[in-house]
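A single protein chain has been removed from this complex, and every other one stays in its place.
All chains are identified by letter, namely A and B, in their written order; residue positions are counted from 1 within each chain.
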Amino acid sequence: MLCYAVLAVPLAAAAFAGMVPWRRSVGWVTVLANGAVLGIGTVLAIETNHHRPVEALNGALRADALSAFMVVVIGTIALLAAIQAVRYLDVEIARGRSSARHASLYCVLVQLFVTCMLAAVLSASLGALWVAIEATTIATTFLVGHRRTDGALEASWKYVLICSVGIALAFLGTVFVYFAALHVPGHATGASVLDWTSLMAASHHLDPSVMRLAMALLVLGYGTKVGLAPMHSWLPDAHSQAPAPVSALMSGVLLTVAFYALLRFKVIADGALGPDYVRTLLVIVGLASLLVAASLLLTQRDYKRMLAYHSIEHMGLIALGAAAGTTLAIAAVLLHILGHGLAKAVLFLASGEILLVEGTSEIEKVPALLSRRPVLGGIFGFGLVALLGLPPFSLFVSELNMIRAELDVGLGWAAGISLALMAVIFAAVMGHGRHLLLGGAGASGKPAATPGIVAIPLVGGLIACAVFGLSAWPLQSLLYAAAHVVVK
Amino acid sequence: MRAGRELDLLQLTAGLVLACSVVTLWRRDLRALVAVLALQGGALGTLAALLAVQHGDLGLGIVAGVVFVAKGFVIPSLLARVVRRDPGSRETAPLVNVPASLVGAGALVIVSYLSAGRLTSLFPSPATRLAPLGLATVLVGFFLLVSRRKAVSQIVGLLLVDNGIALVAFLLTAGVPLLVELGASLDVLLIVVVLQVLATSMRSRFGHVDLDQLRELHD
Partner (left out) sequence: MSPAASAAILAGAALKMRMPASLLQVAAIVVGGPLLVGLMAKCRARAEGRIGAPISQPLRDLRKLVRKERIHAEHSSAVLAVAPFVLVASATVAVAISPLVTTAPVLDGGADAFVVVYLLLMGSVALALGGLDPGTAFGGMGSSRAMTVGALAEPALLVAILALSIQAKTSNLPGIVKATLAHPGWLASPERLLALAALVVVVIAETGRIPVDNPSTHLELTMIHEAMVLEYAGPELALVTLGEAMRLGLLFGLVANLFFPWGIASSASLPQLSLAVVVLAAKAATIAVVIALIEVSTAKLRLFRIPELLAGGFVLAVLAVMTGLVTR
């Protein structure tokens, strides 16, 4: 029942936005729908935390604690993005850059996009998971190109092409897993061969050499969608060209939904191969991503691109955490997924607002924000602090625990390299942030106010991020329950 | 003898899929590229149909029909539309010249044969043995994707990757579950529609679909 509801609500909102001509209230309906997703997700989380997984549709949909956690993350970010979208569409239409038809299309596509992500985390079959993640690419292409500028067009082309190739490789990996599963004597047949629980049960009997090939393809393929090096090149373009609410959704959750797929496959591969193989793969791509992010953040001149490279960094950190693979590590990875989602969404939404009022995304041209627009500047500043992993925000806790877990399993050297690269990134982002917030000639004239529709949800997001950092109380048992799902 | 005939046909269609992918590296004329792609899609559909008959699998038969129509007709005709707007457009200066591409393709074919050895030796069957042909198609598609500049060539490269994967899936496992396979086919179709729309709007905006000249976004 809950599984159906969580998919039906955003789908219904999409249908509604498609049929009713655009006006402000349509936007608020989507806000409501995403709020409902968050609510249902919370119920689902409580349910799965204490009981068995919830199944629906003859077992095609299954929510365990991990799925429920992801539903909560998706719901949270989608809610923030939907509120900001109301403002974004209003301003775009008022300035004549967008029409009512485009606004409707935007709402429909965003809701479909959210539905696809929810379907991905609720699929019991790894094949259906693949189909849903591939469908997110289709739903988001026109969202990336929604601003209809030359750059947006170029970005959407790169995005579709690179992600489709990546995801095709993931399909090949899935086919290999299927092939290995078919040859396990006594394994299920028919459509349930790719069912995650039955694969888990059979994981020790899967042929190791086939699984090795499959896992390499899966890490490369889903890694493309996650934005891990070496297939990351679409990410800065797409995230900087998309409208801010879409960037927030893509950076905040789409990347981690793809990573969720990797977590599901990882535990199966660990059963067949032992932990070392996937660990090596993840450490390689994780460190490579950190290196890419560090080297390109230093010379960044565009604050949206800066945020995009920052996503690559965090995905690298998450990959390293997952490489460690202990319960502590996975719990920290999941907390990091939530914390990064919140902080990154807040920052992208704030940067969207900056772009809206300042008209440029170049760091050089937007100095001394803090004195000119104190609220907006403050949100952006605190968001950066959160994203850089400083206390009291939850990213501090999660990064600390991931590093602890890495030391536990003998990945101290990787943790050391990652800390060094993080220091470089810290310095680079601080430099850019200082100019953006404090630099330049200082304020002239009265500080400008920031509308409540922008400020209130963003401040709420930052507060949530801080709360999870200060006390693990509302989440701890869910995080561990979710981590236990994918740790053997 | 009947089984032998079926095996021959299987080998023939699988070989045709790979041969088509090499021809795409060979030709510069975009219309020819699309025609070759259609031929490849048809061969792939035929192969799936052969396997369906061999296994007596109705689901696979449906998939074969979908693949045949989608990859043999619908997708090529979508691409043909893009090409028609741009008559006489050719891949004039690929990043890797044609002879080098072809020799490279030869190397990729050998690589795929060597790397797939384990797959085929694990569960040797006449169909499984052909799997390296699919892998080679995937690699050639990749090569086309990274070495060509025209939008249509890149789409063709993507579709080659996809066809190669479908070939591997059919040969190794006689098709993944029906729903996944249909979902995958639908996704590919939609991706091509999306890319077609993008290519069309690029053409109307920039007056060309030469991706090398898109240089707005970089670091």
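Just so it is clear, contacts are C-beta pairs under 8 Å (C-beta built on N, C-alpha and C of every residue); 3 or more make two chains touch, one makes a residue touch a chain.
Quick caveat: nothing in here was measured; it's all calculated off a predicted structure.
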item	value
Contact set of the excluded chain (shown chains only)	B
Omitted-chain contact residue, chosen from B:L51, B:A136 or B:M202	B:A136
Among B:V109, B:A174, B:V188 or B:M202, the residue in touch with the chain that has been omitted	B:V109
Residues of subunit B (touch criterion as defined above) contacting the omitted chain	4, 8, 11-12, 14-16, 18-19, 22-23, 25-26, 98-100, 102-103, 105-106, 109-110, 113, 120, 126, 129-133, 136
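We take it that only the chains that are shown with their structure count from here on.
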item	value
Distance between the centres, which are taken as Cα means, of subunit B and subunit A, whole angstrom	31
Residues on subunit A engaged by subunit B in the complex (per definition of touch)	125, 127-128, 130-131, 134-135, 137-138, 141-142, 145, 150-151, 153-158, 160-161, 164-165, 168-169, 171-172, 174-176, 178-179, 182-183, 190-191, 193-194, 207, 209-210, 213, 236-237, 240-241, 296, 299-300, 305
Of all residues in subunit B, those that touch subunit A in their complex	115, 118-119, 122-123, 138, 142, 145, 151, 154, 158, 161-162, 165, 168-169, 172-173, 176-180, 183-184, 187, 190-191, 194-195, 198, 201-202, 205-206, 211, 214, 216-217, 219
